[in-house]
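Quick one: structure below, then a few questions.
Only a single protein chain was left out; the remaining protein chains are all shown in position.
Naming follows writing order (A and B), and every chain is counted from residue 1.
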Amino acid sequence: MQPVVQFENVNKYYGALPAVDGLNLAIEPGQFVTLLGPSGCGKSTTLRMLGGFEQPSSGEIYLEGKAISHLPPNRRNVNIVFQDYALFPHLNVGRNIAFGLELKGLSSDAIHKRTMELLALVKLEDFAGRMPDQLSGGQRQRVALMRALAPDPNVLLLDEPLSALDAKLRQQMQIELKTIQRTTGKTFIFVTHDQEEALTMSDVIVVMNKGRIEQMGDPNELYSRPRSRFVANFIGQSNFLEGKALSVDGTVATIDWNGTAIRADVNGTQPAKDSPTTVALRPEALYCLAEQPQDRFALKGRIVQRVFKGAHTALTVDLENGAQLHLQLDPVALSHIGTDEIWVGWRERDAVVLAD
Amino acid sequence: MVDTTTIRTRTAEPLRVPRYAGWIGKTVGSGLYRHTIGRLADSRPVRLALLAGVPLFWIAALHIGPIFQMGRISFMADYPPSPDGGSAYTLANYKLFFSDQLYFVPFLRSLVFAAVVTLSTLVVVYPVAYYVAKIVQPKNRVRALLLLLIPFWAGELIRTFSVIMLLANRGAVNVALRELGFIDRPIPMLYTSFSLSFGVIYLLALYMLLPLYSAIEKIPTQLVHAAADLGASPFQRFRRVILPLSKDGIVSGCSLVYLTSVGVFAAPLLLGGPNTVIFPEVIATLFHSSNDKWPEGAAFSMLLLAVSLTTVGLFMRVIGGRSVRLM
Partner (left out) sequence: MRPYFADLPKTALGAAYWLFAVYLLLPLALMTAMSFKDASFIAFPITDWTLNWYAQVLQDKQFIEASLYSIGIALATTAAATVIGVWIALLVTTEGIWGKAIIFALACLPAVVPGLINAISMRIFIRTVDIPTGTTAIILSHSVHAVPFVVIMVLTRLRSMPANLVDAARDLGADPFVAFLRVTIPYLMPALLGGMIFCVLTSIDDFVRTFFLGGYKPTLPMLIFAKVQGGMSPEINAMATIVLIVTAAVGLYAERLTRRSRN
C-alpha cells in the first residue's frame, strides 16, 4: 500500500541546531499514529513541517505520493487541531466549523448541512450558535476537532490537543478521539509527550529523541520489545542488566551478569562474544517466590524496600550476586511472600537485549 | 425534577450560515483570483514587499520628510532660493536668534513657562490620580475617571473659550467677587500670564492624569500595607514606596505635558497678552507675515524642537523611567 505520508531524509535546523535530523518515516493510511517523545525531541517540528508552517532545511515530504514541501499550508490537504484549539473568538461554533468549508466554494446550504453533520458527530448540535468562550474545555476540544475534519483532509494532525484538559476528561477524550478516528477512517497523526496517552490510542507509535526516530511499532511491541535504553525508560520503567555476552543461540543470548549466567531475547540485535551488553527487564515481568523453584530460573535476594502504590507494591531487592532489581507485585502475588528472603526470576522472552 | 428537554431547546441556538459564505470560496477558488492575488499571496518576498512598501514610504515621506526639509531650509539664505543661483547655505538664521532679544526672550519664556506648567500640572493632578486609582472602589473607578474625561473630548478651542467665561472682567469669578462685596472693580485676569497658565493647565491636565493613573493603579496595595507594617509613616510610605513606583507615569505624563505646552498655539492667541508672547507666536509670525521669512522660522522651529526633545530626553535619563507610553 502506498504510504499516505512519507518523510524522506528530512532535516530541519534552527541555526546550527538540528530540530529534526535525517527523518525517514512512512505512514500507512487509516492509522492512528502517535509521535511520542520528550519536549524538544522534534515531534512538534515534524508536525508543523507536515502542516506547512515550517519548511524542511533539506529532504522532501510526500503526501499521497506528491512532494509538498514547497506548498503553503492553505494548499495542503492536511488539517491541524492546535494545542490550545485556536478557535476563532469572533465566530460562533458553527461558523468556526464552517470556516474551512466556506473556503472550498460550497453553497451555503451545503455548508450548513455538513456543519450540522459534524456537530451531530460530537453531539453539539444545540451549541451551533454559541461563541467559543461560552464552551467548556472539552466542548472546545470537540469543536476544534470537527473544524479540522470539516474540509475532509487526507490526514488530521493533532498537536498535544489534550494537554489542557484535566485527567478525567482527558481519558474520556482519548476514547472519543479513537472512536472518531475509527468511524471516519482517516489517518490521525497525534503528537504527545504522554506515554500513557500514546499507548491507549495508537495503532503505531513513533518514539522520537533528539530529532531522530528511536523506534517505531505498535504499542505492544514497543512496550515489550524496546530497542534502546531511551525507549525502555521513556515508555514505562525498566531494570537495566549490564553484562557481557557469552554466546548466542538462535534468538536467545546468554549473558554474564555479575557472575550469573542469564538468558535473554536477542531482540533483533547480534551481540558479539565478550561485548558489553545491556538487557532490559520490566519490573512487572519479574516473579517473586518464597522458596527456590525447581522448574524455573530464579536468583536469591532480599527485599530492602517496599513502597505501597495502591494497585501494586514496588519492591527493591538486593540479589546475592550484588545487583539490585526493582519489582512491581500485585497484592495476590505479594500475599505469598512471608519473609524478606526471596527468590526472583523472569521468563527469558521478557528479558530483551538492547541495541545500545 | 428538572425537565432536561426544555432546557435543551431553550439554550439551543440554531446555526445561520449567511448567503455570502458560499461566495468567499467561489471568489478565492476562481481562476481570476488564483492567478492574481492568490499568486502574490503565495510568495513570501512579494508579501514582505507589500507589507513593507507603503508603511516605509509613508514614514519616510511624511514623518521624516517634513522635519528633514525644515532642517534644510533653516540653513538657506533665501527660500525659495533666489533665481540667480545664490542658494548658499548659511548659519545666519541661527545667529539671528542669539543676536536679537526679540527672539531670545520669548524662547526662554516658552521654556520656563512649559516647565512651570508641567510642574504645576503634576502637583495638581497627582493627588487626583492617586485618589481615583487607589481609594475609589474598583467598581466606581471607571466612572470617576470618565467624569474627568468629559472635558477632554470638548476640544482645545472650546475649552480655551470656556476659560474666558471664568476669567473675563465680566466673567464668573469677577462678578461673584463683586456680588459678595470683596471688590469694587474687576481684577484683570484675562490676557495675563496667570490666565495663560490657568488655561494651559486646564488644557493639558488630562495628559498628566491618564499616565499617572495607570502607573499608580499598577502599584500593588500590599506593598503600601507592607511598608506601613514595617513602621513607615504615611509620608515615608509616599516618599519611599508610592512615588518611586509611579515613576513611569510621572515621566510619561511630564514628557507629554512639556512637549505639548512648548508648542501650545491657540491658547496664547486667546488668553495671552502683549507681555506673555511666547515662542510659538514668534515663529508663527515669521510664516504668516506678508514678506515671509521661512528660513528664519525654520531655524527657530529646529531650535525649539531640539531643545524641547533634549530637555525631555535629559529628564527621562535623570529620572530613569523605563518606558514612556504615549497613551
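Throughout what follows, contacts are C-beta pairs under 8 Å (C-beta built on N, C-alpha and C of every residue); 3 or more make two chains touch, one makes a residue touch a chain.
What you see is a predicted model, and the numbers here were worked out from it, not measured in a lab.
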item: Contact list for the unshown chain, restricted to visible chains; value: A, B
item: Among B:152, B:194 or B:315, the residue in touch with the chain that has been omitted; value: B:152
item: Residue, one of B:30, B:69, B:236 or B:310, that touches the chain absent here; value: B:69
item: Contacts of chain B with the absent chain, listed as residue ranges; value: 24, 28, 37-38, 41-42, 47-48, 51-52, 54-56, 58-59, 62-67, 69-70, 73, 124-125, 127-128, 130-132, 135, 142, 144, 146-159, 161-166, 168, 170-172, 175-176, 179, 202, 205, 234, 255, 259-260, 262-266, 269-270, 280, 283-284, 287, 294, 297-298, 301, 304-305, 308-309, 312, 326-327
item: Residues belonging to chain A that touch the chain removed from view; value: 51-53, 72-74, 78-80, 82-84, 86-91, 99-100, 103-104, 147-148, 150-151
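Here is the rule we go by: only the chains that are shown with their structure count from here on.
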item: Mean-CA-position distance for chain B and chain A (Å); value: 58
item: Contact footprint of chain A on chain B as seen in their complex; value: 8, 11-22, 24-26, 28-29, 42
item: Complex contacts: residues of chain A adjacent to chain B; value: 72, 75, 92-95, 98, 101-108, 110-112, 115-116, 119, 125-130
